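Take a look at subunit A:
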Amino acid sequence: MSISFTLARRYMAGRKLRTALTTLAIVLGVMLIFGFNGTLPGMMEWMRKSMLASVGEVDLNVQSASSALFDQRVADKVAAVDGVAAATPVLRRNVTLPEKPDYHTTGITVIGIDPVVSPDVRSYPVAEGRMLAASDDDTNARPVAVIPASTAEKMGLAVGDELVVPAASGAMTFEVVGTLDSPVPPATDEVYVSLPLAQDMFAAPGRASAIEAAFEGGADEETVQEAVGDAVGDGYVIGSVTADSTLAAGFEVAGTIFNVLGLFALAMGGFIILNTFRTIVAERRHDIGMLRAIGASRRQILGLFLTESLVQGVLGTGLGLLAGWGFATVTAAGMSELVGDLMRIESFETSFSVSTWVLAITLGMGATVLSAILPAIAASRITPLDAMRPQLGDVYEKAATKRGWVGLALVAIAAGMLLSGNDGLIGLGGLLLLVGMSLGASAAVKPITDFFSRGIELVYRREGALARANLQRNPGRAGVTVSAVMISLALVTGIMTMTAAVVGGYAEYAEKATGTDYLVIPQGLMLSGGMVGAGPEMAEAVRSTEGVGDVATLRYAPAVVGDLTVQVVGIDAEEYAKVASFRYSEGSSDADLAKLADPDMVLANASFRAQTKTAKGDTVEVMTPEGARTFTIAGGGNDYINAKLPTVYVSQEALADLWGVTADVMVLANATEGADKAAVLQSLGATIDGFPSFKLYDALAWQQVQNDLFGQLEIVYYTLAVVLAIPSLLALLNTLAIGVLARTREIGMLRAVGATRRQVKRLVVAESFLLAAVGTAAGLVAGVPLGYVIVRSIGAVGLEFDFVWPTTGLVVTVIVGLLFAVLAAIIPARQAARLDVIRALRYE
Partner candidate 1 sequence: MAIVETKGLTKVYGTGETAVTALDAVDLSLDPGEFVAVMGPSGCGKSTLLNLVGGLDTPTSGTVTIDGREISQLSDDEITRLRRERIGFVFQFFNLIPVLSAVENAALPLILDRGGSARAAAKAEEWLERVGLEDRRANRPDQLSGGQQQRVAVARALVTEPALVLADEPTGNLDSKSSEEIATLLRQVSSEWGRAILMVTHDPRIAAHADRIVFMRDGRIVDDTKIAGAESARDAMERVGLL
Partner candidate 2 sequence: MSVRHAILGLLAQQPRHGYELHGAFQAIVGGSLWPLNPAQIYTTLGRLEEAGMVVKTAIRRMGGPDQHIFELTGTGRDELDRWYAEGVHSTHQRDEVFLKIALALADERADAGSIVRVQRATLYRDLHELTTRRNDVQVLAQALLLDKAIMHIEADLRWLEMVEARLHEMRRLPATDIPPPRRGRPPRTAPERGGAQTRQPEENRKGTPTWQS
């Protein structure tokens, strides 16, 4: 009905500040949801594309499901399938190049191919020089390589030049014998070498990362694909290339976080809208009563308000989509800049799928309209008699006391749940606590403001008392604001608590890990796929360095349990126990570590046990390149580096048997007693220089690096926490602005009877401080248990940390709360102070 739209539009235009604030509340949430969901698929798609491009011209691609290396003889099985013309093993590994300024790239993909069969599967158009030949298989000859023209140009190489690439046994120097015109995935640099050479480089003799095959002409692709699938058996993926699973998981987690942030912002937006509409209904009581009297039905009144919320929703969602688009574009640009080198992604495009549009629009509109429903229903219940009543007052919260009791009861139940020790109950308890405190907020406004206003009244007696009276007069509205501030700040406190626990916990892990004197680790931190391992030479070299005592090595292979990609870390239990130690889960000890001598036993970290829902003593089926194997979990232990990912620890023998991995990805070493540690570090440094993809740290330097990392992590979390609190700032601002509008007459009266502009300003600021103080206090009370819930729940998903009392977090929360009080008060206070007395008195 057009009158509804006309009214909505004009009413909203008549209260520009309020409309802007309300709109902003929705914009924020929609922006986060739309923006991130628009960025993520683009990012994933781009990564997938960049990987696909390298295999794009191949008819068929076979990889192990876990992206682990597998026996190259699988190629024979594939070749034997009807309809397959040729099949060839490929070993593709990403290598971090040593820092050399004229290379202009930090990473390169080394691709080992069979020079004889591979050209039947894929075309290698030679630009200059020659293609690899069968003779290049000789591992004793001078190693040669062929590179794409784009790589040659970027790295400033020409035919005949030398290229140094890190390898398991140290660095390997290749002669560039040819350049190719073949298309290369954007921002990717490649180097083609013969397969045996590549296997040698990565200490993976006889192993491949993929089988590439070409179909016979006229063969039915689907039939052949199926036949190949049957031929290679379980544990392989045919046809498609998926993005790196750990990276993908990382992005998915980020996506979830952003969606949660967006939802939270929208929930806050909902609070704000509820608040706004309640005020609107109170303000227009007269108008509504009159409309009812002259013949508007209840449904028409309901429709009027829902239309207004709809207009508000369209406005907010529209702007939110626009902001989200901007956010996505900026993020895309920023990400490309930031990780372009690291991930070798030059740029990617944002893409907004239908479901992203639907999600953002549904949530944006939904939050707005849903929040307006209750006030709209209240409006439709206004009787025509209200039009006759001369005085319109604020809508009082009749049920405040009742709800207060319900809230209190919920808080009590929540407390019980929190103390129960049961993870599920604790999580529920946290939620109940927030709900309970929100419900109780309006009932609690009076006593708490009474308490806090004493402080303000010490300084500004009259303003403080007036501010308090104003808040207590409308406990409903104050309650909504307080709830908003409380939830925000509870989350801030919660995140701070979590940060404290995580940072503290990792510090403990790191300390355990650095029971070792020296660490030799790859330049990246995680042992995920694509890292170049080192052959036994490196560990040997470390061992034989003077002054080095015990040495332990870690090896790595990916595996799949059910749908879950897990890490398999191979250790020598005896060696490992000497130089490092696990942080054992409850009920496990070094004795369980010793059980790894049995090749069917594994040690599992908390993340693994949580995600596979297993415990000590359970058996678990792990997909290996040799097929499914059943292991028994000997115990639970976590090490620092792998704590974030589901990991099982096996003996190095088992790893070699089942995964064919013998390369070390990490070497831990202790100095002999009485050795000069500095001298040992120096000679070790000389040893490691031969292995350019590894770095040597002594314990102190390592801890320093870790502390820096945690420093960054803490900053990220703190920023996140503050961002989370922004909606509450909006809620505060909204309440104050509405308060000023609603009391225009009163403020005019105050000014008329002699209040100075400064006093009026103080009045608003005092109100802001009171609201923020109540919200902050409640936020602290709710936040600490919430933090406990978060710590417990991340423990439940596999990251075990101890709860730490978050002193810093509490301080930050208080500061944020008070800062917000000032920030939120600025605009409304100025507005109130600037009111023209005469006009204010005439205001209705």
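The rule is short, and it goes like this: a contact is a pair of C-beta atoms (placed from the backbone, for glycine too) under 8 Å apart; a residue touches a chain by one contact, two chains touch by 3 or more; residues count from 1.
How were these picked? Simply put, all candidates are chains of the complex that A comes from, given by their letters.
Since the structure is predicted, the reported quantities are computational estimates derived from the model, not experimental observations.
A.B. asks: Please state which of the candidates 1 or 2 is in contact with subunit A in this complex.
C.D. replies: 1
A.B. asks: If you look only at subunit A, which of its residues touch candidate 1 in the complex?
C.D. replies: Per the stated touch rule, the residues are 1-3, 6-7, 10-11, 13-14, 286-287, 289-298, 300, 383-385, 387-388, 390, 844.
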